[in-house]
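Read the structure below first, then the notes.
Here the complex is missing one protein chain, while the rest keep their positions.
By letter and in written order, the chains are A, B and C; residue numbering begins at 1 in each of them.
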């Protein structure tokens, strides 16, 4: 399994009464496929994966799998406080068609138990696994040394989604310690995407409704057109920055997707929180600004 | 539903390969029933509730429910990062026969969302609910004011399991703010059980293999025999203190239960950790000491 | 004391052997004065205020006070785990010429003790005080209700430096609860400066070497030229975002100031950490980009 390119982390749509909204998922797949993204990453933090029952998780994976166009990978987020249920979770995801697992750590901040967890769970997954390194959300810090040990000893682990800023510093340290074989995905809402790609990131895996901008960025960097890439990135940074706001990032994306006709509702499972109208208005002002600059963004 | 007395928080037994060990559960019920405890609290932190799949949770509840002697209550722990799955969780527990729910908070440290969560989940439960106030494990602090608001506005919530030390200070504040109707269970391994009962606690709900000592303590306090209660409590404090050690508390209890022939294995789901032989030896030395003093404790 | 406009949070320069570098402070004052900032905020988190002895703090305040041009305010950061030493700290700062205090909370996450702290310390200060609301650094969250109570009951507190994102949401809630009299300074490296000013912020108080850009932004918003303000802000956002990186933000600013001939060294007091050459190169690439766009930025 070779992973490369732009993988939006997507939110999970709900109906007004709280059930998963499977119809909106199908529209979301079309919406993202048209942007030429390389795959979708579901059931991550933005996907409210931790707010679903086991049964709902399975149903969501199935709903994504079947209609997903050929050539687009399905990455499924998984994380558990214990190794056994994590193994069950990843096996089920694989059986339901996941191409890769985005694997968050358990809750114990100790190197050896974390190493063992990644070893056992990635082996149970039996498909490509991506280390999810996101201390602000998981509460767990993975040192460069630990990541290198995980990478060295886990046949199925060749990638990391790196969200422990400053990311450039950690990428350089990982390149030295783990070596170039460990593929790094940038994330954090794309806040440092240009610099991460310049340092050799294999792609960006993050929430961003206007993912076509990341696709264009990635294509320019593939062609080594760095000045154009920088120009593009600097242009859209105000927008992805605004989507990425702590706490309300899930709600913002859902409200935009509802506005664009992709989601039926913008419902976030309680305890939310929801973004406010002013925040949405400010977002669309940035989109308008980009449209005036010539970017063909939907509104 | 009137809850009162001693409710051991019990660990969940596993077989060597990691599956739930249903036979040991049945032995555990007998073991605890002989100690005349007033009920069992399952799937709490000590019960590794967060390390089970939804399916395993259901199976465990069923296995406890059927053989539980008449007169013993079944309290089931529940906690989720979101309100919807918590509602599903408590409804299922009730349908499977839970008498009461021990309800931990979600992960967002904000008063209003916590209040709403307790309102909605306790209503969905439709049986007695106990607020689980344990910041060291949940990471969430519930202020006296918030607890009082929850108690005032939730018909099914009449109890709190209070593990936010110093517990005496919080009990006195709650008595003033929430009033005497809110029943407080002491916990924290029984470290402050005497003083909590003196301040009006309705019982103790905590992990302690030698739960008969808490039953005796509770009976003495019911009869207002405070000097004898104090004598007893001071005698056994070295033991419950030793069981209650952070991190390895689950493993200690399982190893003791294995030694006593109740559990088939002492397996803790990874990432554990396990208690060491020295710690066990030190525990049994305390038991020996109590036996020499005349306490009829199994060994 | 009326505070309004752009107040750079400035780093404290050190000599190679670790002593405070008073000569560089004088150059920094000139450097910032030429940018027409409205004042300087010293000894904040970026100023490594917590890494100085009491004696060094006094010397630093003195060194800033004397040469500061008329019309520029001196804001001095203060924070302590206890109320008594905080009172000593702010009194001394006032005696040494501080115009205002940027007052961080103590370490206890409880409303009443935080209220009392702000009451007693702001009274001891006897000059304008600004609440420093920065959970990521202080570990303390100040609710909208608590901030309103502090504002209501402290005659010397009329401002807050708000760094608890999403800041727009909190600003709107504060406007409703505390009322419009509480002046809000945006911060967080200026990441949301445009939107904060649009919502009525009285200024921006944050670390940014190229502070003239914030001054221009502020002037445009004063004149209600919002489209031009947005254009400017979107242009420089890549730059202030890059300066603001977690952990290495202090080092980045010091290295830039050294490169520009303002600081003699880029020394950060151990345990640092230091920014790497690649990060600096990436920063100056952004500056070059802005220069090509016509911004007269030093390099």
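Here, a contact is a pair of C-beta atoms (placed from the backbone, for glycine too) under 8 Å apart; a residue touches a chain by one contact, two chains touch by 3 or more.
Nothing here was measured: the structure is a model prediction, and the numbers come from that model.
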Option touching the unshown chain, where B:172, B:228 or B:264 are the choices: B:172
Among C:83, C:143, C:228 or C:259, residue touching the chain not depicted: C:83
Interface with the undisplayed chain - residues on chain B: 165-166, 168-169, 172, 191, 195, 198-199, 230-231, 233-235, 237-238, 241-242, 245-248, 273, 275-276, 278-279, 282, 285-286, 289
For chain C, residues in touch with the removed chain: 18, 48, 50-56, 80-85, 88-89, 106, 108, 110, 113-114, 116-117, 120, 269-273
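By our rule, only the chains that are shown with their structure count from here on.
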From chain A, the most remote chain by mean C-alpha position: B
Inter-chain centre distance, chain A versus chain B - centres from mean C-alpha coordinates, in Å: 38
For chain A paired with chain C, centre-to-centre distance based on mean C-alpha positions, whole Å: 33
Averaged-CA centre spacing for the pair chain C and chain B, given as whole angstrom: 48
Residues of chain B engaged with two or more neighbouring chains: 110
